[in-house]
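Heads up, one of the protein chains got dropped from this complex, but the rest are sitting where they should.
Chains here go by letter, A and B, matching the order in which they are written, and residues are numbered from 1 within each.
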Amino acid sequence: MDRLRLRLELEDLFAAYAACLDDGELERWPEFFTDDCRYEIIPRENFERRLPLAVLRCESKGMLIDRVAALRRSSVYAPRALRHLVSGVRIVGIEGGVVCAHANYAVLQTLSDEHTTIFNAGRYLDRVVRSDGVLKLAERLCVYDSVLVPGSLVYPI
Amino acid sequence: MDRLRLRLELEDLFAAYAACLDDGELERWPEFFTDDCRYEIIPRENFERRLPLAVLRCESKGMLIDRVAALRRSSVYAPRALRHLVSGVRIVGIEGGVVCAHANYAVLQTLSDEHTTIFNAGRYLDRVVRSDGVLKLAERLCVYDSVLVPGSLVYPI
Partner (left out) sequence: MDRLRLRLELEDLFAAYAACLDDGELERWPEFFTDDCRYEIIPRENFERRLPLAVLRCESKGMLIDRVAALRRSSVYAPRALRHLVSGVRIVGIEGGVVCAHANYAVLQTLSDEHTTIFNAGRYLDRVVRSDGVLKLAERLCVYDSVLVPGSLVYPI
C-alpha cells in the first residue's frame, strides 16, 4: 500500500503544480522545488541523443525565481489560457529517499478568439524528495515530443 | 489517508459523470447532482471579471432535467462522439460536510468522417456533498478557456 499511497501524494503534488501554472501564479511555481533543484525543458530528440541542449535549464531555485522575474518583465505574450493534463504517473524507482517518477503531460492553449489547441506534450522525468513532510521536486525534466521550439516555450511547463 | 481516499472517491464520481455524457446517456446526468444543485457553463473571462453571464445556468435538478428534455427535442446535432479527459483532481477545502474540489478537463470531439479535435477545455469548480453515502454534486461550475461560444455548448460538459 505504501507505494500506492506515495503515488497518490505525487498526483497531489502534480495537480497543485499544474494548477499553479494554469492559474498564472508564476511566483508560487519555484516553491514546488528544492533549493538545489534542476529544471529543464528539452526536446525529445536532444534528450535521446544525450545532447546537452535544453530550451530552458535552471540549476537552483534561485534561477527559477530569476526566470519568473524575467518573464514578468518581458510579458510579450498574447493573452492566452494554458491547461495541463497529466496522466500515467508512475514511480519507477526509490533510492535513498529520492523517488524517481515519470508522467505524461499535455498542455493545451487557448488564445483569445481562437480554438483550443495542443501547445506542448511530452514526459515529466522527476526526482522527488520529502522535505519537512512535504514532497518537493529535486529535479523535473520536461522532455517534449516536438522538435519545433515555439517562441513562447520559455514559459514553465 | 482520509483525504487521499476522498480524492479517490471524487475521481470515481468524475469518471462515472464523464462516461455518462460520453455514452450519450443524458437522462442519467441529473442524477449526479443534489436536488438544489447549481450547474453553470461560463467562459473564463466572464468568470474572472465576475460577470454573471453564463452560457448555461441551472439552479436545481429540475432545471437539469428540463434541459435534457429540451436537448432531446431539438436534436440539431450532427452525429459526433465526445470524449472527456479529466486530470488533476484536487480537494481545495472541506467545510461543514461540503468538499470543494477542482479539476482540469478537456472534451474531445469526433464528427463523422473527421479527425478528433478539442471541443472544449477548462476547469471544473465543484462543491460535493455526501448524501445517503453517495457523493453528489451540489455545484459544478464549468469554467472554459475559450471566449468562443460554440453553438453546441449548451450540451452538458
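By our rule, contacts are C-beta pairs under 8 Å (C-beta built on N, C-alpha and C of every residue); 3 or more make two chains touch, one makes a residue touch a chain.
In this text the structure is predicted, and so the values were computed from the model without any measurement.
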Quick one: which of B:Ala54, B:Val68 or B:Val86 touches the chain that's been left out?
B:Val86
Subunit A residues that touch the omitted chain in the full complex:
1, 4, 7-8, 44, 85, 87-90, 102, 104, 106, 117-118, 120-123, 145-148
Missing-partner contacts on subunit B, residue numbers
5, 8-9, 12, 14-16, 18-19, 22, 81, 83-87, 108, 110, 112-118
